[in-house]
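Note that one protein chain of the assembly has been removed; the remaining protein chains are unaltered in position.
Going by the order they are written in, the chains are A and B; count residues from 1 in each one.
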């Protein structure tokens, strides 16, 4: 386990290093990036950039400086928001994004598991078809389409919930739902296939042969075995939520990281784009690592085998 | 337990006519891999309906723009923001060009004395939405297909080499793959689009950069599994060349996973194109794709919902149909589901 962990952390560092380098060289050589066309910058900005990255120095020195800053957690300053540090801007915006992300993940996983379990237990009945169809819809319909529809029907036409604002729980309901459809679909599909496989396994037949009822077989034996691998989809789910958060936050005007990111793309605020990129990459790789470790801990089959799955 | 048989004529105890040719006949009807899969897909109604819908949309993407007499790029500001109006249907009170503005029922066509029929209405610049939707679909499908094909080629080649060579080569290739797949694809795609000039090619390239990884993984996994199976060993001991092994034995057995994987990359590429356009780094005006149309429509969504709803419906149909078909194919090709 320790060996596996070290290996994984080394990969994580390499991955982050590549992403950071990539962002640096993009900033450096990107046509139209502020690092390239200094004449586009204001005097203030140029002074700050020169100070920070030593734009007059040779490229290797700049690269080293930049990487040092990234390691220290300094992601530069924003152009659009009065030269505030990107790290501070990210921190300020983290609250709503995290809240929405967790709400969506939590609700989505629970509903998804429920749908998946029902579908597997009543395989080839209308319950199964209904749940599977919902899952296909959730997987297929882009979050921005769904979010816009929700906003139009519930917010504009029916007026039940605030259309686009961020104050209080009520305003978080629609964006949460819009974000949750992806985790719902992912969890439901995964649970269903996993459980169907479990249900056809020998140990389930043995559990039946012991005289367990269908419910006992499902709850004592099958679901636990089906739930364990579900941990592995938490990573892709987090990716999906992050993707979704950009458009959903944009649509519902939520002061989160995603909305800020989309705005900075529109306004060519490169330090924020790059900073957010590195931040997202860091978050995702760490989440995926944690998920893998978690999987090893929960599954007794893997626990003692030293995790030689790759 | 015993029932005594009634009298039986003697001659029936003569030896049965021998037919040796019949002896080793296989009793079950033989099905080729593809035929078997087709039988299964055919049973899946959702997959068949999806295939028909997809075919319809592809046909419309090809001929749709020429069905309308309006040019998808021609602006006519005088005819801006018109709601849909369809002949015949207008007689039964729907799609007759009327709309509610500020709670008042109006019909712009009548007010402005417009004789033309814009089947899906027009956008703010007076461009015909019908022809734009199908041109957009064409572009979206084109990007998706191109990305899927390139993904497939790179992924299959990479996976085949990695899995077939094994050993050191495989090890190095796997480490590379692991690092690349550690980078979230959304981030790579966005970064790439910031460097490349927005356009069909750059979106395709951005999608391909991370898109092939899934295919490479699946193909490698499958090759590793197949490589050690007896029939490959048998063929190897009989002196088959690597080339023959690859093309005669491995590829046909890989076709299932390759088809399924491609079936899932297409909708994901369509989604990403639309997503990128929606957050403003996809195709740029006046270029039309489903993504840009939705983005454009979203700006006036609350007043002119049809501008967004129509391209949304088209993209949803494509994505749902692709996913259902992918599911159907996976069930059909997956030998685990057999029985």
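FYI, a contact is a pair of C-beta atoms (placed from the backbone, for glycine too) under 8 Å apart; a residue touches a chain by one contact, two chains touch by 3 or more.
The definition used in the following text is that contacts and distances are computed from a predicted model.
Chain not shown in the complex: UniProt lists it as "ABC transporter ATP-binding protein", one of "Sodium:solute symporter", "ATP synthase subunit C", "Putative hydrolase subunit" or "ABC transporter ATP-binding protein". Only one residue in the set A:153, A:170, A:206 or A:266 touches the chain that does not appear here, and it is A:206. Counting the whole complex, the residues of subunit A in touch with the unshown chain are 123-124, 201-203, 205-214, 220-221, 224-225, 228, 299-301, 304-305. The set of subunit B residues touching the chain not shown comprises 1-5, 8, 10-17, 22-28, 39, 43, 339.
As a working rule, only the chains that are shown with their structure count from here on.
Distance between subunit A and subunit B, defined via averaged C-alpha coordinates, is recorded as 24 Å.
Of all residues in subunit A, those touching subunit B in their complex are 11-12, 14-15, 18-19, 22-23, 26, 29-31, 136-137, 139-142, 144-145, 148-149, 152, 156, 197, 239, 242-243, 246-247, 250-251, 262, 265-266, 273, 277, 280-281, 284-285, 288, 310.
Across the interface of their complex, subunit A is touched by residues 174, 178-179, 182-187, 190-191, 194-195, 267, 271, 274-275, 278-281, 294, 298, 301-302, 305, 308, 312, 315-316, 319-320, 322-324, 327, 336 of subunit B.
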